[in-house]
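Structure record follows, encoded as structure tokens.
One protein chain omitted, others in place.
Up next is chain A:
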Amino acid sequence: MLEAKNLSFGYPRQPAIVDGVSLTLRPGEITGLTGPSGCGKSTLGRLLAGVLKPQSGSIQLAEPRGGVNPVQYLHQSPIFAVNPRWRIGRIIEEAWAPDEATREALGVSRDWYNRFPHEISGGELQRVAILRALAPEVRYLIADEITAMLDPITQADIWSFLMQRSREGLSILAISHDRHLLQRIASNEISL
């Protein structure tokens, strides 16, 4: 279980963007997070993943943070989240060596392993980024608008895979503007 209490974070000389937010992520649940642009959804996601440090408040995590972080953050644009000079195979295996079943369930083809990130499509790259983030140690996934730029079929594919993982125990925070998507996938919803 991941428990965040009274989290606050602000950039220098600006009012706090995340101000006293508390939330709990439980195993096997998909939590929806929504709110207007610029209200601090992504910042909150980064705080939970440990990419940013909160200025006040606390995050309590049952799992240890050493090694592969059990809370993984996924970006909206996967092209920035991968090294443009690395090939896909190396990108995925930086985190872990995925088993064939997971790779095939996500629709990541072996043929891509020898290509550079700019040589596969955005949807394919997002599948690669998700596969990379699903190392065995990972218990929580912060999915920050991960399907906002993708076509409906890819979107449905990815979310039905993630819902399957969630039923197997993965906890997901789905950040999105898309209320209809959140209604379909999330078991509870938070509005910022």
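Observations on the structure shown:
What we mean here is this: a residue touches a chain if its C-beta (ideal position, glycine included) is under 8 Å from a C-beta of that chain, and two chains touch if they have at least 3 such contacts; residues count from 1.
Going forward, contacts and distances are computed from a predicted model.
Set against the options "Dihydroxyacetone kinase subunit L", "Cation acetate symporter", "RNA polymerase sigma factor" or "Peptide/nickel transport system permease protein", the UniProt name belonging to the omitted chain is "Peptide/nickel transport system permease protein". Considering the whole complex, the residue from A:Y73, A:W112 or A:W159 that touches the absent chain is A:Y73. Across the entire complex, the residue among A:L23, A:C39, A:I59 or A:A95 in touch with the chain not shown is A:A95.
For the chain missing from the display, the contacting residue among A:S22, A:N83 or A:S191 is A:N83, taking the whole complex into account.
Mapped onto chain A, contacts with the missing chain fall at residues 49-51, 66-69, 72-73, 75, 80-85, 94-95, 116, 118-119, 132, 135.
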